[in-house]
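Every protein chain except one is present and positioned as in the full complex.
== chain A ==
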Amino acid sequence: MTAYLANLATLAAIFGILAATLNVAVGYAGIFSVAHAVFFGLGAYAGAQLALLVVPDALLAMVVAALVAGGLSLCLALPALRVRGEYFVAASLGLQMMATTLFTEAKGLTGGMGGLVGIPRPMILGVEVPTLALALTALVLILLATWLMARGSFGRTLRAIRDAESAAEALGKNINAAKALAVAFACAGAGVAGALFALHMSFVNVESFTLDQSVLIMAMVIVGGTGTLWGPLLGAVLLLSLPAGLSFLPFIPPTEIGAVQQILYGAAMTLLMIFRPAGLLGDMRTGRKA
């Protein structure tokens, strides 16, 4: 039971990181991406390969994963951010679909459908460390970074861009540079989550990095409250515990859990958007018609 809870807590922390970092793009900068799982995957593969081929050092794995995911996102975001909001969503959707195929086909790097197996336990300076401690520490640091960023001038710049891009630009802000930095931060965070995920599961394959996963992360952000510090974390915990909670209910046959879960997700999202459009922790005054 302890192992079960520790596993759940580790996953909650990892998905908390994913939701919190996606929130920097969606909630603060108003950049809607449905490709967050791509960068989660890049980080996972990078971290896994590093552990498998070089050294199972957790810190190194996270740093490399952050650099790979953040760096690639920057290369992709710079051209993609030139397009208007609606088109960016479409572009990120295209990226997600392309990446799923690439992850499946690039067997040398990703192990294809079979994935990468036997990823060694994470160490720091040669000592094995529990992934729960790693994940919680990373989550705290990322939330702290987000909090510092949100209350500083960069957070204000992102919110200004979200509210009125042309006015922000007319005040002398290089909006593409600011957006690119927000995306790189968000995706580097996803990369860290990926490395943690690979080290925790000791197995990764493409199924964790599909469009479904991106949508789930987006749902966590929206359910919890976009543009809030704690909302995405709450969303991650809620949406992760739902399947776990359902499996404890005796009257639902195990084979039906998936379907029940889908229906509950759908119903909860719909009700939430009607009654609390800004999410559970969101500002009640936003999101409604004036």
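Everything below uses one rule, namely that a residue touches a chain if its C-beta (ideal position, glycine included) is under 8 Å from a C-beta of that chain, and two chains touch if they have at least 3 such contacts; residues count from 1.
Everything that follows uses one rule, which is that contacts and distances are computed from a predicted model.
Choosing from "Peptidase M14 domain-containing protein", "F420-dependent methylene-tetrahydromethanopterin reductase", "Chemotaxis protein CheR" or "ABC transporter ATP-binding protein", the protein name stored in UniProt for the chain missing from the display reads "ABC transporter ATP-binding protein".
When the omitted chain is restored, the residue from A:Gly114, A:Pro130, A:Gly152 or A:Gly245 that touches it is A:Gly152. Across A:Cys75, A:Ala167 or A:Ala259, the residue that sits in touch with the chain not pictured is A:Ala167. Looking at chain A, the residues touching the absent chain are 149, 152-154, 156-157, 159-160, 162-164, 166-175, 177-178, 181, 283, 285-286, 290.
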